[in-house]
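Here you go, one structure.
Here we show just some of the chains, and they stay where they sit in the whole.
To keep things simple, chains are lettered A, B and C as they appear, and every chain counts its residues starting from 1.
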Amino acid sequence: RKEYHENVYIDQPVGLPLLRIHALKDSEEEEVHFGLCPDLVIQRDGIHKNLWFQIQENTGLLFFNRSLEKDLHKMLLGGSWATMSKLVFPVLLSSQPFQGKECQSAHSYNLQHVPHAKVTLSVINATMPSCHSTALGQMCFTDMDLSFQIKENKPPGTFHQLQLFPQQQPCQNISISYKVIADESLPFHYDQNTTTIRVTRSLDRETREKYELLAKCTVRDASKETSKEVPLLVTVLDEDDTPPFLPNGTNTADAVVEFCRKEGTVLATLMVYDADTTPIFPLENSRKKYTGTISTSDAWVKETFRVEHIFNEIYFNPNGSQVRGTQHEYKLVLNKVISITESRSFQLDVIVNDTEYQGPDKSLMLHFNISILPVSIQFPNITYQFTVNRNAANFSQIGKICINNCMRFCGINIMYSLQAPNVSCYAVNIVQSHEDKDGSLYVNDSAVLRKPECKEIQYPVLAVEKQSKKEAHSYLTVILDGKLIRNDEGCLDSCARSKTRSECEECGGLGVLTGRCQWRKGSGTGITPNYSTCSPSIRTCPDGKCDTVESKDPRICPQDCTNTNIIGGHERGLTGIKAGNGICYCFPEENCYCEKDDIKEPLCDDM
Amino acid sequence: SRNRHCRLHSLTVKVRDLGLGFESEEIVRFSYCIGSCESARTNYDLTLQNLVQLEVLMRDKHLSSNPCCRPVRYEVVSFMDARNAWHTVDNLSAAECRCVG
Amino acid sequence: QPNSCITAESLCLADPVCNATYRILENCSRSYTKNSFIILDHEARNKCLQAETLMRNSHFQECKCQRRTQKQEEQCLRVYWTVHSTVSEGDFNLEMSPYKNVASEESLKTNYNKLATQVSGSHLAGDSTNLCLQVAQICSLNRRCGRLRTMYVSNCSPKDGHACNQNKCHRELKHFFGKVELDFTMRFLFCPCQDEFCGERRRKTIVPDCSFQNSTKPNCLLLLDTCLKDYVCKSRLADFQEQCKPSSTSSYGCSQHNHAACLEAYMGMIGTPMTPNYISNSTADVTLWCSCENSGNHKEDCDEILSSFSNNRCLRSAMQSQMGLNQVNTKDLKKLQFIPSPN
């Protein structure tokens, strides 16, 4: 038990034991010494010389040796008649006789490192309850709950006595008997005569960490008999007494590095179990408990790979009971980008070490079979061909260019570019997508599209991998067609400005494919992702992503790209309008608005 | 028309009646600016008025011939909608009015 | 009436002897909070003990701090814990609350009811079975409550796709529960619900995505460690432990017999590192955002922290009685005549 609570009444007789501190030994030959420090803490009043209590060094019996009456004023703060005050002091435990210096480091502030029990005595400014004023049930147990902590792998010993001390139960002409109800097989023995409870053998937490017994008390006086049952809980404290082990014997995993070569990529994971618990608090200790180090002298390996370790609690079920243990996850992670030309296979070993475990096999080896495959930079053996309407505007998106497996790359950056075309019609350009995987083709000079002499334009296409400079070549054919349509002078440059279908579809704007903006009719009521809006191309705008072509000019698709104010009922995405109320339209680089469809003329004053 | 100078008024409205598309049973305090700005006019305003009367200039809803009574500071308004999601709307309710422009 | 620790400090600083001793104690307290106490040698430690005993019997005897006084509160609590630094560090049970005891419940009935009649009768009431909605409406009608509510909600909401700032959110929540009259905040946070829709509104009152939850659940011992290093959190926790101390014997459930004090102390925890909240929309049980996984041998200590919120007889009975109170009040409001909304 870590804490003891007891009441002390003003008129309580002195010279009698108040309570008994129990302790268990770490080894058979160890001696047990209990000690008190010269001071104690009086709640609301601070530190005081301990004039009232003494402890028997070898039995742990705490005696109450001097009446509190004379010192009441100290207790109860200069006569302020608080009905109760508390005295708090530690009872120290040692395997050596006390010399008194233990108290210096062990004063009540900082006891984490000194074995002790904390005693809290409530000084009650009233006479002791007489026999008839105490309910029978209260004579059995104090209000301390019967919960105990026993370290595993330690010798047997007595850890509690059920019977209360005489002055704790005021009635003389009654009989109180105790019983402990527990399964025979449990490692506890109750001595009927002394009412003491013993743990009869060394416990193993990894087999069972909780025991629930029942303490039954029967009180008989002349006329009646009552009984009371209280749970008696024993928690087994853990020691690091089991080595790390592999859950299903697998200490090897394959790790293939191919298309994903960027720093931070998790290549493989292996589990190591430990039947012991791993306290996460305090943080620094938990991290040091288990280590995982790459065992190699190859500088390149050390530089290129790292091991990340996390742990969490799991449960083992040895013969039916549930016991906490720990699962350690070791992830092999790329520590830097690997060139696409790198190609090798080898085994990487990781030593896992349980630093706190003292026995054999405290560490074990994990093996990662690593194969790094080269990546080729090639275009699929097709030539790209796209048809473009002559009325298409600047920044209209024509199509995508992608070398083999390009969408599976991460950490591989491909730069796409168009060389000079076969005819002097420079109408199209290409830009990298956000993660430099594929290239987006777009119109960058719409005037060229209107030249009759430009009908079919062929571009050589080049793809270069940034780090290795490896190249790939292909060809792109752009075929222009469609009858030219005249644009009304009044039209502005951005489809997003239009608030109605008619206004929208009678004009063009940056990014339109066929010379006219497209009206997206919304659905749903209130604020919805499917708001009505005027777009250059409904396929790419709004689609919730501000792609690399759209981000070239704020007028192309403010619905996806705007960072300016959005007025009216809306929900903002990372950029742009994720959801809007009714119709959303924008004054690029100024504000965007989402308003109900039945927009009347705005009120205007004066005039 | 004495005390009809530009100043703050407020009323309690249902969030739904704000017309911004939020579905909510909550009510919010909405303050707005209303009132005359006659006392803030300049030579420009008098001239504009005269040119319109002389029909040198056409009357137009986008032509204001005196400063307008507008908020110069706003209050944020927060409420929970019908799906128990929180919303905060900026620049919704006026906090202070003045004749501006 | 115990005096304020701020007045005690100024009296002490005016007295040369007390001033010198108090300075010693300030250094001692600084070393405890950085728990570098172990570095203090024996001689220095004794000086601290004597200084504290001297202080406790001087001006600072039983000095306390006033609740809900914002800036002054922090200064007062710093003085209090300087003089009470021997309460053992890292121990969950902090024994005594630094706050003066709570005003009696009667003073709570201020202008809440007046506004309640306006909402319950007017066209604005809408779905009046949802009492959490109704108290939100009543809060909106009260200028201070409405404004401070908007302040914390807007500071607890993500802005333009970026995650919320929990410190700012906690500061505004403390501001709201510290500034708005208890009359409002008690009903606002402890509104009774009959269905999960109302329960969800109640759960989301403190904008838990920002103020309560984090991506991972820390161990409760870690949460306590963070709290004890912050004067205000440590004080609010001590207050909560004292005011909501369960009592196995009393039918009232609380050893302090003051449900309002317990609820006020609970609300005091909102906005601290140990911010509690409702578990789900289908129960009035509350909890902390922490678990007792990976507690090792300190599982019992961890369970004690968590269950002081999630399994506290006194707190539960205080909340039930407050919710019962709300239930009754709104029923009899219906009979009152509707008064047009203010202009």
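The rule we apply is simple: a residue touches a chain if its C-beta (ideal position, glycine included) is under 8 Å from a C-beta of that chain, and two chains touch if they have at least 3 such contacts.
Being a predicted model, the structure only gives us computed values, none of them experimental.
Using the labels shown, what formula gives the copy number of every chain type across the whole complex?
Taking all copies into account, the full complex has the composition A x1, B x2, C x1.
Here is the rule we use: only the chains that are shown with their structure count from here on.
Quick check: how many Å separate the C-alpha centres of subunit B and subunit C?
Going by mean C-alpha positions, subunit B sits 41 Å from subunit C.
How many Å are there between the centre of subunit A and the centre of subunit C, using C-alpha atoms for each centre?
Centre separation, subunit A to subunit C: 25 Å.
Residues of subunit C that contact two or more other chains, please.
Answer for subunit C, listing residues that touch two or more other chains: there are none.
Quick check: in the complex, which residue numbers of subunit C touch subunit B?
Of all residues in subunit C, those touching subunit B are 119, 124, 126-127, 130, 133, 136-137, 140-141, 143, 146-147, 149-151, 153-154, 156-157, 197, 200-201, 204, 207, 341-343.
Give every residue of subunit A touching subunit B within the complex, in rising order.
Per the touch definition, subunit A meets subunit B at residues 525-527, 567-569, 580-582, 594, 596, 601, 604-607.
Name, in rising order, each residue of subunit C that touches subunit A in their complex.
32, 35, 37-38, 42, 45, 49, 52-53, 55-57, 61-62, 85-86, 88-90, 95-96, 160-161, 219, 221-222, 225, 248, 293-300
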